[in-house]
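A single protein chain has been omitted from the complex, and every remaining protein chain is retained in its original position.
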């Protein structure tokens, strides 16, 4: 059955385009999606996810069930970077520890939508408020990472004097992806049915096609980074594969304790398992320039992302399926 | 009722995305729609407006009513820059006077389509030939501005010798936006029903979504310019708000005298009220380099455009509604 | 009737936008579709063509009829560059001969889709496997060109030592366009009905609109190159017009001998008649830097492409129509 | 290698053509252009993020003989004066190929 | 024409602002920026093809007086040390307009 699920997952055009992108680099075809086209796709996806989530939320309303899920999301977004920090610190210097912990404590929107397409192909539903959960889960890891850095770094003054917490908070919450998700969610929610009708043709009907286009590029980017995986070392490669599974498991346990629906539990697990390669890296480059981006970006992009969308999704689903039946 | 209208207008995803774009700058999120994506949206909008207008025109045919509207449009496009010139000249040097008069004498296509979406949400129709009217209204202000410059500038020879009128005419009429609108209008008209069927999915079904995307960027651009509003000075800020209202009123009076329909009258008022921030600034940079683009672009983009699409539309509509009932 | 067909062809929005693009350069409007937007369109078209072809193939299956067409395609892709080589060698040096022969031995995907839209407007069908045929026809001319160069060039060692055939083969087969077509074809085929449903809204419903957008740009690019046509000389201008007709005729004769359907015969003729301006020029710049790109790109883009999509299509169709009735 | 002068010009993209025409006039048949350059100067910030291209610079450089460079500079001055922009000259060694 | 110094800096796009602030501090009110520059250095390959902009450089140059240049250099050193990047200085002749 696990194999069936894997096939079910892989035989989706978006996933196949991801693989095509990766192979393209191995065959050195020179295929490129030049900037800023990838930016166009990622802006599109964020708006689309947001509006759709907001619309669904406007239909379901904000119930206590919804609040439970959001609370759980916040809990995960706080705990994951903390325990990741201590695991990573065993082997790495403080700067890289912080950057990688923040990367894995945050989420990847593309992994989320790929999981959504996978669920849909199985005919299972999940709540529109999961998008709100995702939005909530993006930023905390950045702030926690920087708190950790301040607590545990030997030399507090690393060149730039005092840490400007207000500024850091602003940057964590108002970074482009979080902001765009947030406003789209809000606009989707507030304009409800009427807004949806106007936005649906662009932001929903075309969604899977755009996702396929984007994943083609993600495949190319991921494969280009694969050369750096050697430099990453076995410990971090292992971290990049096992940590997502651990986070997913942890999240599934919590989800079953709090009585989430099957679809919601799966999506929450995927969020916990995913690692950020847009928002967090940008924040880390700014605030922790001492950390090596070839480590945290390579791990998120070339190890965890491909793992999650190919093996991870069917794996997490199997586990969820065992519990929810 | 005016408040109802405002709400009705503002609760449209495109307008909300415009506001989101502006807020994004105030919160310094760093959200950017990198070039040439904004160009993609503006090309898209021009083609879409043109084809749709042409198609509608092919259905209605070119009647005397249509010719009346076109004549009125030409009249407005000639008078507005002339009286703007004399008002502005009271306070400004000749170069900036010419540039700003030309800016306000011309039109903004995005304001036009936003107005169209607003009308549609009220269930009121307007003629496809309004697109032809808009096309006609883009260029005259440029030519009139340059004539004024030649008539009133003290030193005729400002470095580059004789004014090449043929070249200026060509540039005014064959600038990218006017040209693209014109050919799309023509193509929509000539291929009629059959062409429309082929073009509708891209250029009509997706229209509102694309407009929302584009207005997000317009919000960002407008807000970035807001810092320059201080430099613009009270006189010009006032001009940027009251001139549109004046132009709209003037246009509504003419429209009622010539018996235009309610929808057409409103759209004509919006055209008169709008100011150009693409075609005219480009022309002015070339032909009147002495004028300060931080003035005329800031006014069109950061004052008049936001004013028109938020307060202006419901205001002009209320007035039209009072007269047409 | 030929005139009727021409009108029928030209009164399509995509063709009209192509003409609008060309006129835009003559009127010096300054209209531009800045990079990388043209890349977006060409990536889109390749994926769309591929997926659609693959989907059609999944419905029809791979029959002996299909294999006949593919065999014929390979035959044409081998013979055309060889006889082109000997014709061109009469007047040109070896390097330009090789580059132009390869250009005309390969194909143009945009010509292919324009032909497809033309056929559709006549209500005639062609097989999805024609996309496979097209894919097969892209690369052979590159390899044959380089073999010819090695056979006939006086100095084998032109600076870079031995010819690396393995590398050349890889580059010919795995160049971006061929690769993207290939994988999209494969993905369309393997995901069949289910994949199609997900991809259709983006990659099929919007197709004609995107083609129109792209042809607008092609018109601009072609017209910009027209200045270089003078440098190309009468012999090559003649080659650029008559060779396509010759290749089409040759292909039609073969097609009728092997009993192809009317639609397939027409599409094969168009493929034979078209010249490459993306894949082959890139390959030639790399492998035959001695050849002058202003010759082969200008011929393919500014002579053969416009000729084919305006006069060529109705002409080839008339001929096919005479034979198949 | 031979000694040459490198002329670098930054100017509003709208007026790049004026510079290229001057190059042409003095027989300069080689130059390199970078479009979409940002900058700040007397005319304020050129942020290149508008829809109009009104705030966009171009950068162009050419390598040429000293005497040609001097003539170009003379012709460039009024252009820079009217349209803004900067021009700098420096010494380079040109690698003969 | 007057003698000036040209300061060129390549730095990760994220930290360009730090450089511009230093320019500003020393009264430099003219500079030119090229965004989206690639490169290789101690910090590895900056390929500019990510979604994050994390591997993207910017190039900025300014033309100024020698004494100003020296002050800028002093302030730039710690920035280059912390965030990486390079800075070079050369002699140019500035064409007065």
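Lettered A, B, C, D and E in written order, each chain numbered from 1.
We take it that a residue touches a chain if its C-beta (ideal position, glycine included) is under 8 Å from a C-beta of that chain, and two chains touch if they have at least 3 such contacts.
Being a predicted model, the structure only gives us computed values, none of them experimental.
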Selected from E:28, E:54 or E:76 as touching the chain missing from the view: E:76
Touch criterion as defined above, residue of E:18, E:32 or E:57 at the omitted chain: E:57
Absent chain, residues of chain E that touch it: 8, 10, 34, 36-42, 57, 59, 73, 76-77, 80-81, 85-91
Touching residues on chain C - with respect to the absent chain: 32, 35, 38-39, 42, 158-160, 221, 224, 277-278, 281-282, 285-286, 289, 293-294, 297, 301
Residues in chain D touching the chain absent from view: 1, 4, 6, 29-35, 63, 90-97
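Going forward, only the chains that are shown with their structure count from here on.
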Rotation in the CA alignment of chain A with chain B, degrees, nearest 5: 120
Averaged-CA centre spacing for the pair chain E and chain D, given as whole angstrom: 20
Distance from the mean Cα position of chain E to that of chain B, given in whole angstrom: 40
Centroid distance [mean C-alpha coordinates] between chain E and chain A, Å: 34
Sites on chain C at which at least two other chains make contact: 35-36, 40, 206
Junction residues of chain D, two or more chains touched: 36, 81
Pairs of chains, among all present, that meet the touch criterion: A-B, A-C, A-E, B-C, B-D, D-E
